[in-house]
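A protein chain is absent from this complex, but the other protein chains hold their places.
Chain naming follows the written order as A and B, and within any one chain the residues start at number 1.
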Amino acid sequence: MLGKGERAVVPSIKELLDENAPKIRFMLQLCVRCAMCAESCFLYRMKDRDPLYMPSHKMLNSVGTLYRRKGRASPGDLEKIREIVWHRCVLCMRCYCPLGVDIPGIIALGRSLCRTQDLYRHYDGSDLKP
Amino acid sequence: MIKIKRKPFAEISAMLEPYASFLNVGCGGCASVCLGGGQKEVQELNAELEAALRSMGKSMIIQGYTVERACNMFFLEELDSRVQEADCLGSMACSAGVQLLAERFPTKPVFPMINTLAIGVDREVGVYEESCRACGDCVIGYTGGFCPVTRCAKGLFNGPCGGTRTGGMCEVDPDIPCVWHQIYERLEAQGRIEDVLKVKVPMQWHDQVRRLVIQEPYLGRYVERD
Partner (left out) sequence: MYELVRGPLALAAFFIFLFGLLFQTVRFYRLTKPVRSSPAYKPQPRSDGTRHSLPSVQRRAWKQRTVLGMEPGMVVVTAVFHAGLILTPLTLLSHSLLIQQSWGVRLPAFPESLSDLMTLLVIGLGCYLLYRRVVLDRARSITGPMDIVLLAVVLAPFLTGFLAYHQWLSYRPMIIAHILSGELMLVCIPFTRLAHVLFFFLTRLGVGSEFSFVRGSRDWR
């Protein structure tokens, strides 16, 4: 619990987005949607080459979505983002981008954004899909 | 993955006693997977600390923040702007993560909230079994996939000791199977029983110097070739 005058360490989702806005804006602009990152992701290759697992798709639909909505996201939106950044990516950091977009950095930021809302991955069995 | 367990509460509160404000750093990697030091566990510990302090009439600023992986500096960068007001830091990551945190913030006292116990496997939710002691010289190819360093109480390399109980249990504890009995059974079933003869030199902890691992494809990047 915070007392008077104490600064919260955990930022609001908007604060965290604002802190990282220059980098997010840069990465979203740098991505030319070439889809060449796809083959470098082992999850993409493992999941029958489903575009949902393509690194750029994951980046654009998680932090990209949140950034475009200026941090205003419904619980449903956040749950979708949580699913992307935790269940479609393991942060192995091996994704390749010809332009040098820092995809793992953006996914990691996506996870931090979710954590500010107390959304994260659970390993006690409650996360497993039926 | 690495399996950790939270330290006893009394030990934790003794460590934090002299400080006025505390930031507890959780880890989203191994610590979360074994339900020992993730975001939820950070919040639970912090709540316990607050309750204990309140009941003693004391107060302390207690905050929590969880990073994705505590063993990689890249993921600790987001803490830079958040640690300034804390007098001390706690980490619920494995001890590797605790050390990296202390390295990044050398002016802050850093305390481990957990004990690092094992490299192990998941058996049930909340139940984890040690499998490996990171001896650095793996012989399990010749012992049917059983590690005699971890699973033999005496770390024997030349077969069971004379104390194996009936039913193939270890003399140290009747609930622990004798791993050399298990090794024999499995190698026999695979027709490879001679393989045990390839395991000769017992694992002596001959290497106490801190290990550095550089993967083969990256050697050229960091090491000058002769």
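The rule is simple: a contact is a pair of C-beta atoms (placed from the backbone, for glycine too) under 8 Å apart; a residue touches a chain by one contact, two chains touch by 3 or more.
Quick caveat: nothing in here was measured; it's all calculated off a predicted structure.
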In the whole complex, what residues of chain A lie against the chain that is missing from view? 22-23, 26, 29-36, 38-40, 49, 51-52, 54, 56-57, 60, 96-102, 105
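Please note the rule applied: only the chains that are shown with their structure count from here on.
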Please tell me the distance, in whole Å, between the geometric centres of chain A and chain B computed from their C-alpha atoms. 28
Considering the complex alone, what residue numbers of chain A touch chain B? 1-3, 6-10, 19, 91, 105, 108, 111-112, 115, 118, 120-125
Listed in rising order, chain B residues that touch chain A in their complex are 23, 28, 32-35, 38-40, 50, 59, 61, 63-66, 68-69, 74-75, 78, 81-82, 85-86, 125-126
